[in-house]
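One protein chain is absent from this view; the other protein chains keep their places.
The letters A, B and C name the chains in turn, as written, and every chain counts its residues from 1.
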Amino acid sequence: MSEHIIPRRTYYTIYGLLMLCTYLTVQIAYFDLGPLNTIAALGIAVFKATLVVLFFMHVKYGTRLTWLVVLGSVLWLGILLALTMGDYLTRTWRAL
Amino acid sequence: MSPDAAAGTVPHPTHLAHQFDDAGQQREAASLGMWVFLATEVLFFGGLFTTYLVYRNWYPAAFAAGSHELLIWAGTTNTAVLITSSLTMALAVHAAQTGNRRLLLLFLLVTMALGLVFLGIKGFEYHTEYVEHHVPGAGFQFDPANAQHAQLFFSLYFLMTGLHALHMIVGLGIMSTMFWISWRGVITSEYYNPIEVGGLYWHFVDIVWIFLFPLLYLIARHAH
Amino acid sequence: MATVLAPPHHYLNDGYGIKSWLLTRDHKRIALLYLASITFFFFVGGLFAVLIRLELITPVGDLVSDETYNKLFTMHGIMMVFFFLIPSIPATLGNFLVPLMIGAKDLAFPRLNLASWYIFLLGGLFTLYALVTGGVDTGWTFYVPFSTTSSTSNVIPAALGIFVTGFSSILTGLNFIVTIHRMRAPGMTWFRMPLFLWSMYATSVIFVLGTPVIAITLLLIAAERLFHFGFFDPALGGDPVLFQHLFWFYSHPAVYIMVLPAMGVVSELVAAFCRKQVFGYTVVAFASLAIAVLGFLVWGHHLFVAGESVYAAMIFSILSYLVAIPSAVKVFNWTATMYKGSISWATPMLYAIGFIGLFTIGGLTGLFVAAVGIDVHVTDTYFVIAHFHYIMVGGAIMGYMGGLHYWWPKISGRLYNEFLAKIAAGIIFLGFNLTFFPQFILGYLGMPRRYHAYPPEFQVLNVLSSAGASILGVGYLIPFFYLMWSLRYGPLAGSNPWSAVGLEWTTTSPPPTENFARTPTVTWNAYEYGEPIESHVA
Partner (left out) sequence: MAGRVDALYFFLVAIAVFFSVLIAGLIVYFAVKYRRRSPTDVGQPVTGGTLLEIAWTVVPLMITMVIFVWGASVYFAMASPPSDTLNVYVVGKQWMWKFQHLDGQREINELHVPVGRNVKVIATSEDVIHSFFVPAFRMKADVIPGRYVNLWFNATKPGRYQLFCAEYCGTRHSGMTGAIVVMEPADYQAWLSGGAPEGSLASGGEKLFASLACNTCHRSDTQGRGPVLTGLFGKTVMLEGGGTVTADEAYIRESILMPSAKITAGFQPIMPTFQGLVTEDQLLQLVEYVKSLK
């Protein structure tokens, strides 16, 4: 119920961080880091998404329920990805 | 039952739908409703992300080759455009909260304009890919070593960005409605649910792109 | 009983004419719109079932052609699963009762609620279009590459119909979640809620998180058919098994969409007709949530022989056993509730008893199919058909029928004919068992599902099954007639014909449009029997 008004300065800071991260992720992609490339790209994407969710979408100041919905949706996406890949990654362990 | 059952209604303030007791309840219901809808959207795109993950894991070389054919400048610019539009959307909500109608209208307009720029650039990219025969189907042409599976990459590319673009178009529709009701002065610092809830949707579409960008455009760029 | 009078104002006489229904935002009227629609789809789906059973009386395919037979079982599955079972309890009883049970005036988003019904109808029209212009022959599971490359039937309209209908589920689920979180009357805490609401909440979670995945999967099917993208085509590097993962990620939890609401109904029935609090209320409530969550972790048990890895099969097998536990716990708690109750043998209770018995058999045979070594033999046979019909017909439909009878006086304001109702319940129970029990044996003997013709040694059991189906069909027709009849000629019910507790029984029958004269304040737990019921009227 409490209506938290985030100061505009916070928005500008977050915006700066997001643009910086975009620059970084593009730059990193041009270095050969092996599997780290993918991890870095996804890590930065997760970080950016978290910033947007927490500040632009006000979840940092939101109710516990909002947190629950956000984490729940991520968890369910995780279930879908993890259990599906659980099949694909173990198929070669043992020929059927 | 009391005989005056039908007559016992308390006069409702404007904007308060009959089923709610007070504005706070309505506000929280609207916001929760949008969040639950966004959870649905996460899983909707989730099906595509799963497909992507399976095939990228199977055909890394073809996915890298496909990724190299995308216009990285366009993808990067579009990322910046969308992030900026997210900022202006957040500022629009701020303007609504503080009751600044002129700023609210301005930021909504800028947000919509940036959304259009995004779609314009995306359209240009689609055109380029069409010209280069990267649209899956009979006309698809690619370096024969990777042709079979690069087509899978491009199918996913078009489906994922296409669905994202569709969400952008819906978002533009929502923004136009927001603009219209703000123009009419419906939005005040007391009642700004629609702006806030519409904003959540817009930010979500931004987040989807934040993931699509590295997954589609940034695979093993160093190889070229 | 004192003479009862019809309330002067209620939702049924609040406006007449077609427009007052088609543009209504009253959750109770929308529930009735849904009720009419799903009843229609139920009888369409049932008609297909009758034709299937008629064909299977003889081992040779002599009644209809193989092509027609394939379309019959496909449309039977699609109609029953997507257009009857999934919306059955949530969209009708749930829509009607969720606001009443929590003491709210309506759902949080009445317009979305109406929209969901129109979306449902639109999806239904697409599917009916697919049906009348030649039908679909892919099975309700749409397995690729058959559905994307081989089938020449109306796959795209049918898939689009289900895609569209999915959004009505999502909107219903979203509405329930928000309503239960945000619209509860003062004093209606989570642990005072009737167990039906817990089950509706758990169901809604599945609606919201599962349905989008089937939506995107069906979209992929349509895209694959239209543009030949190759997602599921091995010739282009795709994997047909990926489709099955995505499909069952929704379609297995969908089984819980069907049975969880029925479990909620049975909790209400057992409490009301034993006049007793449900044994282990908290455990039963959390069991619903546990089923909703664990239900998402087991989809791979549909793929044991479909080419998933040996290790994935083992993981999905053990997870499947975990989801069996909360279901078993519920059965034990219902049984324990009856201990030292004051048990009425009214029709809804007969359905509840039928549910518990049949669901137990359905659940226990689930232990068979979750054991990988046995599933290899029985999957895709009539054993599986029997197993899931025990859950969906013996479970979900029994619960639905019980709930419909229990709340019918509230919905219509009238009482139905108890004698006929008891007869019908008995016929349905007998007919059901005769139809489906022989199929367990058929399955273990090796009769594959979706067979238009079969080896002659299976005929005896098939004839038994068909005989049962004809009894079952009659059983379902009787309630349709006496319920319709009661609308006009049934005696007035009064607010609380069962002397049950629960907010829905404190308002008039039928309830007024705004549900309660005043917003109730709740100071008691669910199912507090043992004191005069009037004291609960706020």
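One rule holds for everything that comes next: a residue touches a chain if its C-beta (ideal position, glycine included) is under 8 Å from a C-beta of that chain, and two chains touch if they have at least 3 such contacts.
It should be emphasised that the depicted structure is a prediction, and the values quoted were computed from it without experimental measurement.
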item	value
Among C:33, C:114, C:356 or C:425, residue touching the chain not depicted	C:356
Identified contact with the non-displayed chain, of C:21, C:40, C:227 or C:444	C:444
Absent-chain contact - pick from B:25, B:100 or B:148	B:148
Touching residues (missing chain, whole complex) on chain B	58-59, 61-62, 144-146, 148-149
Interface with the undisplayed chain - residues on chain C	61, 66-67, 70, 137-139, 143-146, 149-151, 234-235, 237, 239-241, 274-277, 279-283, 304-307, 310, 313-314, 317-318, 321-322, 324-325, 328-329, 331-333, 335-336, 338-345, 353, 356-357, 360-361, 364-365, 367-368, 370-377, 379-381, 444-446, 448-455, 499, 529-530
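Going forward, only the chains that are shown with their structure count from here on.
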item	value
Chain-level touch network, classified as line, ring, star, complete or other	complete
Chain separated most widely from chain A, comparing mean CA positions	C
Where chain A and chain C are represented by their mean Cα positions, the distance between them in whole Å	36
Distance from the mean Cα position of chain C to that of chain B, given in whole angstrom	34
Two or more partner chains touched - positions in chain A	65, 72-73, 76, 80, 84, 88
Overlap residues in chain C, where contacts from two or more other chains coincide	181, 209, 213, 242, 245-246, 249
Parts of chain B lying in touch with chain A, wherever the complex brings them together	24, 27-28, 31-32, 35-36, 38-39, 42-43, 46-47, 49-50, 53-54, 57-58, 72, 76, 79-80, 83-84, 86-87, 89-91, 94, 97-98, 196, 199-200, 203-204, 206-207, 210-211, 213-215, 218-223
Chain C residues within the chain B interface of the complex	7-9, 99, 104-110, 112, 170, 173-175, 177-179, 181-183, 208-213, 215-217, 220, 223, 227-231, 236-239, 242, 245-246, 249, 495, 507-508, 512, 514, 517-519
Residue ranges of chain A in contact with chain B within the complex	1, 3, 5-6, 8, 11-12, 14-15, 18-19, 22, 25-26, 29-32, 37-38, 41-42, 44-45, 48-49, 52-53, 55-58, 63, 65-66, 69-70, 72-74, 76-77, 80-81, 84-85, 88-89
